[in-house]
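All protein chains but one are shown at their positions in the complex.
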Amino acid sequence: MTKGERTMDRIRVLVWNENVEERRKPEILKHYPDGIHGALASVFGDEHDMVVSAATMDQAECGLTEEVLDQTDVVVWWSHHRFEDVPQDIVDRVKERVLAGMGLIVLHSAHFARVFQQLMGTSCNLKWRNVGESERLWVVSPSHPIVKGIGDYIDLPHEEMYGEPFDIPAPDELVFISWFKGGEVFRSGCCYVRGKGRIFYFRPGHETYPTYLNAKIQQVLRNAARWAASAVSGERRFGQQDPLEPL
Amino acid sequence: MTKGERTMDRIRVLVWNENVEERRKPEILKHYPDGIHGALASVFGDEHDMVVSAATMDQAECGLTEEVLDQTDVVVWWSHHRFEDVPQDIVDRVKERVLAGMGLIVLHSAHFARVFQQLMGTSCNLKWRNVGESERLWVVSPSHPIVKGIGDYIDLPHEEMYGEPFDIPAPDELVFISWFKGGEVFRSGCCYVRGKGRIFYFRPGHETYPTYLNAKIQQVLRNAARWAASAVSGERRFGQQDPLEPL
Amino acid sequence: MTKGERTMDRIRVLVWNENVEERRKPEILKHYPDGIHGALASVFGDEHDMVVSAATMDQAECGLTEEVLDQTDVVVWWSHHRFEDVPQDIVDRVKERVLAGMGLIVLHSAHFARVFQQLMGTSCNLKWRNVGESERLWVVSPSHPIVKGIGDYIDLPHEEMYGEPFDIPAPDELVFISWFKGGEVFRSGCCYVRGKGRIFYFRPGHETYPTYLNAKIQQVLRNAARWAASAVSGERRFGQQDPLEPL
Partner (left out) sequence: MTKGERTMDRIRVLVWNENVEERRKPEILKHYPDGIHGALASVFGDEHDMVVSAATMDQAECGLTEEVLDQTDVVVWWSHHRFEDVPQDIVDRVKERVLAGMGLIVLHSAHFARVFQQLMGTSCNLKWRNVGESERLWVVSPSHPIVKGIGDYIDLPHEEMYGEPFDIPAPDELVFISWFKGGEVFRSGCCYVRGKGRIFYFRPGHETYPTYLNAKIQQVLRNAARWAASAVSGERRFGQQDPLEPL
């Protein structure tokens, strides 16, 4: 789980966690004894094509220094309450990296993360209810690489509900739609390209349920990291240009 | 409900019905005494900006003669079992009209109508179950003209279930997602532009339930007719061209 | 050209202009004697279904007070150099109105307007060259209401060139693609829905050419105002919800 040197064939995943809920709700540690970031890191840590590290908001520069981001291909972002505590210059830094080609996987309540809102341009608001009802995530794009190995759906016995309208731009690709016992639906897996970066919003993961221990959820996260890491990098050329043809 | 002369400000809606289920299942006539086409026609018949007529498969050329289509801006299509009884030349005729700008609203089991399949290019297959469970159609594009006046959702106490995957191209605009009591979701309101024509697939309407008597469903149908009729018409120019610039 | 009372059938268009170039380049006044905002306002002023007003950056609150926006259905935005002089709270105010359903037409160099960048989430950067070469805008969505009456293309004898890559999200609908004499192409007419608002980016309009006097360009602007004004308004309901079904 230490940050590796860049190798040609390994995707460098950085798990980022607000790391606040763990102190407010100690029951989280029952299923995630190493915190949400620890649980998420272990999803990627054993993959032959990935190296994983973790950062939390309480670190210097929220753990998102230029040096850390230089060694990152995909950020997996979890946050819930202290959105405004990530300074705008750190938000800008991560956003610029995404536009330049870094992948970003935005989880659950991080729909309100500033970096996600500012990449989407919308409020990312939604309906919600946390009573532990069941959720079923249906695959609606069955040939998409993110759903490899998932089958028709994923069942989660207990989750927070998120409901429509979800104030996001229409996804470039819609991969999952959730059904909730209490009567709502939600666009739960949404792919975007912004600049050169690939962004995946994935709904599940309320902190008081052991969602990230579910094998299919883990498979989606790994698939999503591979998808997000496969954008073609390289500079884009902007600005003033000479004509290519006689005028 | 007679077919009107074309006037500048009236949309000419043609309701088309296979008109087979009515004979197989007489209980349909309890809620739709004039047949499904009669019920659908009455949805549009009182609108100041619409004139409506109806055609059924048992008529000459399935009721879809060139003359009828010359007087049609939007076709509302309901069918269920005898998809293969519409001859291919009639399917081609309707399809060509859609590509040239005529609107098409495809209802419920008409996902398997040949003209819809051939406009989509996919099988349009899906999961289904008919046990009369409840359906709730959630609005996911709240500013779309098709959902004007609908609010957050439409509740239907009894409907057939359709489930994902729905083998369609990703909709150009996704307007409704259905929740079903039995645990499934479905992309229930799907907008497409094909050629110059606007196509709206709208899921509800199993023949044994009085779905088309529901006021919100009727509102969606009228909204959809107005949306589908608003494509810009006029010839497109194809074929060999002289250069516009010196070579 | 005074701001009218809201009537049911009139679209209230607000033309907004930075109003800086007019002083830096007096030759602009040869073709736009009333400034760019004056020229744009006259595009809408004679329409039976529109009322138009104008605002400029040098007014109090940049001319974009809450009271002005309360009386506005569509903003037409032109700016070029002083993007950073619109305070962030004014940018936020306009952005919130768009997300709530107000239309926004973004012209030419306003691709760098903060409100557009922040609604898109990307840099909106591009290639450019200003040598007065010819531009031809090709219609690629011939049934879209924005191209009503335009035909196959619009020819502009002299314009600034903008070239790809244009760092925008993939448009929800792509309506125009420009050809430039010097060898470039550009996605010149791009439709977006963000929140409940409709946004149209339209490329032409460098201040030193009389582009907004071109009859087809004027037709596109009027079509775009009608398109942008036709989003369905009304509140969206977010936040905590009771279940709709027994749990």
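We just call them A, B and C in the order they show up, numbering each chain from 1.
Criterion: contacts are C-beta pairs under 8 Å (C-beta built on N, C-alpha and C of every residue); 3 or more make two chains touch, one makes a residue touch a chain.
Because the structure is a prediction, the values reported are computed rather than measured.
Seen in the complete assembly, the chain not on display touches A, B, C.
For the chain missing from the display, the contacting residue among B:Glu47, B:Glu61 or B:Asp172 is B:Asp172, taking the whole complex into account.
Chain A meets the missing chain through residues 101, 136, 141-145, 147-148, 152, 172-173, 181, 193, 195-198, 230-234, 236-237, 244-245. What chain B contributes to its contact with the hidden chain is residues 99, 118-123, 125-129, 131, 133, 161, 163, 165, 167, 169-170, 172, 181-184, 192-195, 236-245, 247.
In the full complex, chain C makes contact with the omitted chain through residues 136, 138-142, 152, 163-166, 170, 173-174, 177-180, 183-185, 187.
Basically, only the chains that are shown with their structure count from here on.
Interface residue usage between chain A and chain C, two copies of one sequence, is largely shared: over half of the residue numbers at the contact are used by both copies. Centre-to-centre separation between chain A and chain B, using Cα means, comes to 38 Å.
Chain A and chain C have centres, each the mean of its CA atoms, that are 33 Å apart. Shown for chain A are the residues that touch two or more other chains, namely 163, 165, 170, 183-184.
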